[in-house]
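Only one protein chain is missing; all other protein chains are in place.
Our next item is chain A:
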Amino acid sequence: MAEFLDLESQDSVRMPWNVLPGTKADAANCVIPISAVYTPLKPLPAAMPLLPYSPLRCRNCRSVISPFSIVDFSSINKIWICSFCLQRNHFPPHYQSISEQNLPAELFPQYTTIEYETTAPHEKAEGGSSNVFLFVVDTCVIEEELGFLKSALLQVLGMVPENCLIGLITFGTYVHVHELGFGQLPKVHVFKGTKEVTKDQLLEQMGFFLKRPRPTAGVIAGVRDGLSQESVARFLLPASDCEFVLNSILEELQKDPWPVPSDQRAARCTGTALSLAAHLLGVCVPGSGARIMAFLGGPSTEGPGAIISKNLSEPIRSHKDLDKDSVPHYHKAVKFYEALSRQLVHQGHVLDVFACALDQVGVAELKVAIEKTGGLVVLAESFGHSVFKDSLRRVFQSGDNDLGLSSNGIFEINCSKDIKIQGIIGPCASLDKKGPLCSETVIGQGNTTAWKLCGLDKTTSLCIIFDVIKKENPDIIAQSANNQFFFQFLTYYQHGNGQMRLRATTLSRRWVAGPGIKEDLISGFDQEAAAVVMARQVSFKMETEAEFDPIRWLDKSLIHICSQFGEYQKDSPSSFSLSPRLSIFPQFMFHLRRSQFVQVFNNSPDETAYFRMILNRENIANSVVMIQPSLISYSFQSGPEPALLDVASIAADRILLLDSYFTIVVFHGSTIAQWRKAGYHELPEHQAFAHLLQAPRDDADAIIRERFPVPRLVICDQHGSQARFLLAKLNPSATYNSDGVAPGGDIIFTDDVSFEVFLDHLQRLAVQ
């Protein structure tokens, strides 16, 4: 396992198969596809230099020179050979001085991942205007919520870097585009919520071409294309310039004044508001990094993108409704947001959603727009909840735990010719750059070798799925001299400081073919990565494939893998054993089956969409926690130690810390709970107890500090109502119909199978 982590720390990449099946048939037997989970902006070791020049590129395939390139120092005209297409390339003159002893950094063997600062003159020109934040604020919420939201926003305003541009749109029944640059009065452009406005109309109606003739043709976009800075500056202002105005607007912000009949939902035109925000950014700052930050307090009921009618008698959609396809608004809304996402991707802008409501707000429909633009999403019950408040603060926080928000990324892949790309599951959008590397099988964002990442941050992780197309061919096996596959991931992006950068990661993986490859493959198997890839895959399939049965698919895959890679005698379940490399994979699968990603019926479509979006953007470590939460036990007897994710881990004198990524539960055993209630920890003689109580809290805080979105912290006692957050995640080894009493004194009221039963079945089926 450790070696995979090392690899990850060097190249930010985790692959289920680090030794690849060399042929199509072998790959098919592997069940889990050849894939990579790549975190493009994972912070590099501090020692890594930032190369202040543009990389050398192969003149044939445009891949970037890497340590794997073969360099011929001998000839006078020094030459490097592209490792992907074997093209011979001359070095440019300024490289003439290189030698084996004098290598440029990009050729250092350990610098398989390296970052260049590219010069992009036009981007440079804009220099400082690093980022644009356009707040889109829902006002159809109760006063209390609005109060929370206002204070959160006011707080955040103070944190926005001074050179960032800020804009504000509020909406309810109508959309209010605030003109922050108008000194005399607060000024608002009001658009009807029920009507979609086109970009042209917006240009027209907001008076962007008042003082100069409108270009007769061509795309109208930004200052470069004929818009006066003045007219842009009406809506988007440097934070330092508009702080006062914005503060007063926010302070006076009122609940949407339109009356709501008691049998109706508030008229909320989320879709129109977002569309207007997109237009506004498209008009003012196309191509430069900008984020639409939407704060939603309820479902959209008005205009395009409505997810439900205003009539309260119509219940909001559930998974069941979606399955039955009986949701009248769903497809229309999704279609609308797809169009919005296309527009945003085209403009290079991000949609972030902060959905804070007890009700669903339509994240399921918005998912496409958030995900394709690489937006952040936070789901909470209330604007007053710390999940929201702290998450929002994190976005603007600088320092160690900053999110490293970057923008305008373009991601490209080069790989050896026997490998093709099926697609990417993750927060990106296809740029439709088709080429020979595109596989015919498509998953996620496929059919391309370049993707747009409008927004990306330090943890944004893409799951790239490949296809081996090499046919089984004895010859090939014979000449295994060159059994390396190469992958190169190129990420251009605009760094938070405004620089344009290019990060190049080049990977080389050995492939094997023919009989007897099992051991080789096992040796390169990364269970965690595999589990995550399976999770992303199953989520994706559940969303896209009709009639898809995820449990069955997961079980079949697991059984297949077990029978493929397990050691057993046929039809003898008891003889079954798995290599340590694979040993906990079944457990991952067991928990995955029980996870929120697969068991959707306890969740709303919004929650499911939320979970999946996070899953699709997080790195392996975080994703694994989502799939199989971690459980740490604290007791007087021992220090913190991992505990089995099993109901059996519950004990009266233990404190458990469960990290299921979205929720962190501090669970006090019944005895501890009693002590706590009695207030012993406040007594000086019981300092140890106080420490015991504090330890999990400290650990939880540490987790919370690093995580985005900020998880929900639940502190509960055994048998308390909140204990359900823990129990739901535990292996139900003791249920109400198991015999005897569990050691911890707790049982789980469920009919779900326990892990033991699951394993029994697995062994039985695997050996058949």
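Descriptive notes on the structure:
By definition in this document, a residue touches a chain if its C-beta (ideal position, glycine included) is under 8 Å from a C-beta of that chain, and two chains touch if they have at least 3 such contacts; residues count from 1.
Basically, contacts and distances are computed from a predicted model.
Taking the options "Ribosomal protein L19", "Protein transport protein Sec24-like", "Aminotransferase ACS12" or "MOT5 protein" in turn, only "Protein transport protein Sec24-like" matches the UniProt protein name of the chain that is not displayed. Checked against the full complex, the candidates A:I79, A:L154 or A:V188 give a single residue touching the omitted chain, namely A:V188. Of the candidate positions A:S9, A:S54, A:Q201 or A:Q722, contact with the unshown chain belongs to A:Q201.
Looking at chain A, the residues touching the absent chain are 174, 176, 179, 182, 184-192, 195, 197, 201, 205-207, 210-211, 248, 252, 257-259.
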